[in-house]
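Missing here is one protein chain; the remaining ones are kept as they sit in the complex.
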Amino acid sequence: MTEPILQVSGLYKHYPLTRGVLFKKRVGSVKAVDGVDFALGKGETLGIVGESGCGKSTVAKLLVSLERPTRGRIRYKGEDITRLSGRALKAVRRNIQMVFQDPYTSLNPRMTVGDIVGEPYEIHPEAAPKGDRRRRVRELLDVVGLNPEHINRYPHQFSGGQRQRIGIARGLALRPEVIVADEPVSALDVSVQAQVVNLLDRLQREFELSYLFIAHDLSIVRHISDRVGVMYLGRIVEIGSDEQIYGRPTHPYTQALLSAVPVPDPEAREGRERIILTGDVPSPTDVPSGCRFRTRCWKARERCAQEVPVLAVPEPLRDLGGAAAHASACHFAGVDHGNDRP
Amino acid sequence: MPELEPEGEIVAPGLTALPLDQAPPGAPAPVAGTTGRPRSLWSDAWRDLRRNPVFLASSLIILFLLFISLWPSAITWESPLKCDLAHAQEGSGPGHPFGYDGQGCDVYTRTVYGARTSVTVGVLATLGVAVLGSVLGGLAGFFGGAGDAVLSRITDVFFAIPVVLGGLVLLSVVTGDTVWPVIGFMVLLGWPQISRIARGSVITAKQHDYVQAARALGASSSRILLRHIAPNAVAPVIVVATIALGTYIALEATLSYLGVGLKPPTVSWGIDISAASPYVRNAPHALLWPSGALALTVLAFIMLGDAIRDALDPKLR
Partner (left out) sequence: MPLDAGDAGDVQVTGPRSRGERLLDVRDLRVEFRTRDGVARAVNGVSWAVDAGETLAVLGESGSGKSVTAQAVMGILDVPPGRITGGEVLFKGRDLLRMKEDERRRIRGAEMAMIFQDALSSLNPVVPVGDQLGEMFVVHRGMSRKDARARAVELMDRVRIPAARQRVGDYPHQFSGGMRQRIMIAMALALEPALIIADEPTTALDVTVQAQVMDLLAELRREYRMGLVLITHDLGVVADVADRIAVMYAGRIVESAPVHDLYRAPAHPYTRGLLDSIPRLDRKGHALHAIKGLPPNLMDIPPGCAFHPRCPAARDVCRTDVPPPHPVDEHRGSACHFWRECLHD
């Protein structure tokens, strides 16, 4: 991997839980992001998968400075952006843009498409001279596959897929280097999802973009990502190339997650071995001690309750090399998901 | 049955070559109208309203009311202060369709002139309440924090004050015959209602992703408030303010009736209703006409507010 464009280290975001109206008393905290490290290389796509409540969307918000981290660093080209404010923050924002999940709420219904896609230029007037903005907006609409003649229409005159294209055009307007996409296709119809995924693919090549692609749909993440991180309860439990994660997963959670995904192939259903996890994800206000997955894990032993597993290449797999040797936060990591499973 | 080829693929250039194709003609689902004329919540609402008989009736009444408040002499021919005790309590006669009141003043003329006072008080009080309430409530909702908590408690306190009792206490100490103390009193007690609505709708609008998107672009708070939140939060405020306008007119009449609102020589429906009530057996018409005008006006504003609420609610479409 080349010099990372984004480097995230020791990232925490805890939301305080308070009681009382005027005089707030802190009664606990929601540990939405609880120690996350990763790096994003230039031109690379890093996929983050996880179930709802795992903190993946909070990571997205932290990266685009919509939230301030409780602790930790986000370095963009070596510079820590978590302490920036004012003009310096605005400058960094030009380079890290976001595509939102819901194409229905992410566009202001009272603004025309031209105003929505052109707003970045109004906020950053130095990005484009005033007389040139309209032309650039038309160009952007063309790039994302929309008719530039529709510049005066309102969002509700477009379908979900077209609206997502408008959101992508807005994200591209300032020519960012990094795009954080939070579930960009999960609200779209199956036949339209592929169009948007292909568009993102093409734009990445055309504009040399780096993507942080956040989704719960493992198939789409696999399709678009070079590397994949799996999140559980505020932490990355396993990270590696797509072959490593999908071909040789070593963390029990990843294994269970992958086996639970329905495969669109009826021939596969008889032979497939599925790991059905018991129970639900624990509340992020009350994270289990030690390994946070242990309450649902079939491999859990005493050690798991006491020692927090670090995200590193597991000792027994280190010498194996190849696909198995990638970072996994499990005391008993292994390609084989174990025979002692019930 | 010929053999199947499981790994077969459709050989068709269109499938792969045009992944980004625009919607084909006839297919685009939501592009209604196709005229390219922008449709917004407001234009949709207007389309709804134009066909709504309740809206048409109420706005006709209100337009007429506005007209006679601006030019009462257009449909009257006397001064509302020209009274002749000789005609006191007389019924209707030529040139005096509504008859005379207890002081011998022409009820028709006074009812027409009374509209001006009612409309002035109603409109100004509503404007004051709407501006003060939406600014305070909007800012509190947007910034949250301690200021919001304090404001919420203050609105609770104001909600606890009985309006008529508050009027009796506060307005009995002011003297003079202008409409301003009454308007000021209404603004003082009315703003929490709008403030609460504005705060709620700003908080709702604030959570939309487009606000987050603007913030991620680096937009300033004032830009977000004015450009993204205010236009999307204003609808409920307009609805409540319209309905409130009717109630302020009724409140003015109530306060005037109780003797703490407007005072003669100001011409007001409340004052006339108050003055006519002692002779209601002998001259019911002197009570009937101003009360009727008052009821109709209040009803018109409430109906208008209702119609706007329906039109602005996309869920009802």
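Chains here go by letter, A and B, matching the order in which they are written, and residues are numbered from 1 within each.
What we mean here is this: contacts are C-beta pairs under 8 Å (C-beta built on N, C-alpha and C of every residue); 3 or more make two chains touch, one makes a residue touch a chain.
Small disclaimer: the values here were computed from a predicted structure and weren't measured.
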Which of A:Val178, A:Ile220 or A:Cys291 contacts the chain that the document leaves out: A:Ile220
Identified contact with the non-displayed chain, of A:Glu51, A:Glu67 or A:Glu122: A:Glu51
Contacting the left-out chain in the complete assembly, out of A:Leu62, A:Val197, A:Cys304 or A:Ala327: A:Val197
For chain A, residues in touch with the removed chain: 51-52, 159, 161-162, 189-195, 197-198, 201, 216, 218-220, 222-224, 242, 246, 256-269, 274, 276-281
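Heads up, the rule we're going with is that only the chains that are shown with their structure count from here on.
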Chain A contact footprint on chain B (complex, rising order): 19-23, 28-33, 36, 38-41, 146, 149-150, 152-153, 208-210, 212-220, 223, 227-228, 231-232
Residues of chain A touching chain B in the complex: 21-22, 61, 64-66, 89-90, 93-94, 97-98, 100-102, 105-112, 119-120, 123-124, 145-147, 149-150, 152-154, 156-159, 162, 167, 170, 174, 194-195, 198-199, 202
